[in-house]
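All protein chains of the complex are present and in place, except for one that has been dropped.
Chain IDs A, B and C follow the sequence of writing; residue 1 opens each chain.
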């Protein structure tokens, strides 16, 4: 088994995200996944060590198999239903989250803050935005109703102290504020970036670095984060992507639609 | 066209009910029907003058055709679905009433009172009943949510001043009590018996005879009713069943399952 | 006897579901093994309606296993309700209508148990039962609706029936509490070994009940491959992760019907009605002895009903597909 040597990484940032995120999943779990990195990561986990893992798509699909090279452009096209166990209305697949059938929600993010709140609605003031983003989709529902993994690029403009707008609630203002807001269930669990893997302090619910990728320094992480990150007492170095993992990803996405 | 001569009626009481009830329907209506007399009456109307009438069954059927001689034993067997336009879950077919797609609900009754309330739950005290009856089924929903036609035998023990138990609300205690109870929609419209056809006073909502069958006297109606019936200013004599109508009924129910 | 105990707190409802193994795994077993998954005192939801798609083989197995104190809920309750009461398996039935069927009149067995206060028949309107399962399926504690109000049916269910003024419209609304059975028994035409179930014809309240229940025991006319299911995923109605057991039980609704496979076994049902008309309790107990406790297996039970009846019911059942 050959390992990659930083800084000449033999994989893209997206591939790194997909591999690291896949390792956070467990066999037998029911995973609500967006297309792109989440879908690739979940499929990778299925192929590698979690054959009984089930993927749900927001468009209304339970347990599809993705045909390599035919990745869906969104969760709502027929490509998402190939060889699935069941197809159902959107509202009902989202209600699986509310009823409690889903272990993990898994999506990308545009902007995240220290309490894991996500913004995909407005850059700037909501009433006078610099950029009107596409909005929540099911993001708000997923992050309100289950435990979350988010995979995103680690950039200062994306990792902000307070998001401009809470589209998808994380721990809101930390401590017990999520629970008190009326969300006793779920919450932000892991954030996977091209620099590190983060969790949240059990007490304050502030974002905390649990592991960094090979060759990444604390300074690098800090420099790319717009707030004071906590670091775990035992920050591990993540095992870099294996060739076997990368090979699966490249089979799934030969045109590098989501892994460029 | 031959007419029947009382008292040697050439049809049964049930046939009389079915014919009279069928004439209350209109083409194009959506009718929520029970099996038995309601189904026969609705099918008769369809065959005679209302080809665009649609029958709904509580079991979850929209617009079936009934195969003569294969009448369903309840609204929940496959016989209810023959050549239907759509089959859907019970809850959803009942919700059509709530959403407002249904013109008329049409059922039989065990006990009725002067305000058209129906009892199909208890004879005697509910806590200590003489007879525990089968209960509401969809009766309560239908009579709560749409306009009602009830077809039943005219007997003193069935036509009581106050029902022992309001299973399916009619006008409750008359006047505006139904509306005030939280049921602004629907209400008891017609009661068809083997003696007469009754409506309800617009103001007090008391039961009122609108027409009597050929050869039936007011005394006969009064003697078979457990409360003081109103009589319309112009009580008509109902046109007796035509041979054509009876012929259709006998084709539909050759074994006299519901028309004996 | 208050059904409020049936309303599960949200966190408890979720964690019971999340604690189950929801992975894609085979779960085929026998009727006897599946019966062990139901515990005395459980709230058991029964699929189908009246004489249609009643999971009779599973009920048969539960009665043979001498289950007791079950709270049973169903859309409309037919002869299986008589047998659950007479066998002692249940003393509390939540339903909208309870008797063998209109053509056989009022159930004497139901009357015996309810009039003598030996069992509780908790009556809700048909739509209300359905909306209670639907609320349960959706993970919400109640469903708003507009029937039952103004009737004695609502008064009789007591504190479980609440009303409110709609903050949007000012309408007076009924709030129906969610119904989340501990286990749902559902019979289907076909499913795979994981429990992906496809239903033909009338669905009744089965889908909502499956999603509402903590776990589903499926009986099925036949087990098909997962590949076959995946060819028409838009025909799957119950997803595998709700299911805890899959039992192949051909003609598993007899003497009731299974859409497209067999119609009710009318001769058998007439004979049952005749027995219980004479002496409700004794007639029903004799029937239990002969058809429930006596047979060695489900096939033996069917043999007792008789090959002629089986063939006739199946001929009529298939006829729904004839032009």
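A few points about this structure:
One rule holds in what follows: a contact is a pair of C-beta atoms (placed from the backbone, for glycine too) under 8 Å apart; a residue touches a chain by one contact, two chains touch by 3 or more.
Source: prediction; values computed, not measured.
Remark: the omitted chain is touched by one listed residue; of B:84, B:121 or B:224 this is B:84. For the options B:18, B:95 or B:191, the residue in contact with the chain missing from this view is B:95. Contact with the omitted chain, checked across A:131, A:228 or A:247, is made by A:131.
In the complete complex, the hidden chain is touched by one of A:15, A:103 or A:141, namely A:141.
Within the entire complex, the positions of chain B that touch the omitted partner chain are 27-30, 51-54, 61-63, 81, 83-88, 95, 98-101, 103, 184-185.
By the touch definition given at the top, chain C reaches the unshown chain through residues 4, 7, 9-10, 138-146, 162, 164, 166-169, 171, 173, 175, 177, 200-203, 234. Listed for chain A, the residues touching the missing chain in the whole complex are 35-36, 58-61, 73-74, 76-82, 87-91, 94-95, 97-98, 121, 126, 129-141, 144-145, 165-169, 172, 178, 181-183, 185, 257.
The rule we apply is simple: only the chains that are shown with their structure count from here on.
If touching chains are joined by edges, the resulting network of the protein chains shown is an open path.
In this assembly, the C-alpha centroid of chain A lies 59 Å from the C-alpha centroid of chain B. Chain centres here are Cα averages; for chain A and chain C they lie 40 Å apart. Chain C has no residue in contact with two or more other chains. Counting partner chains per residue, chain A shows two or more touched chains at no residue at all.
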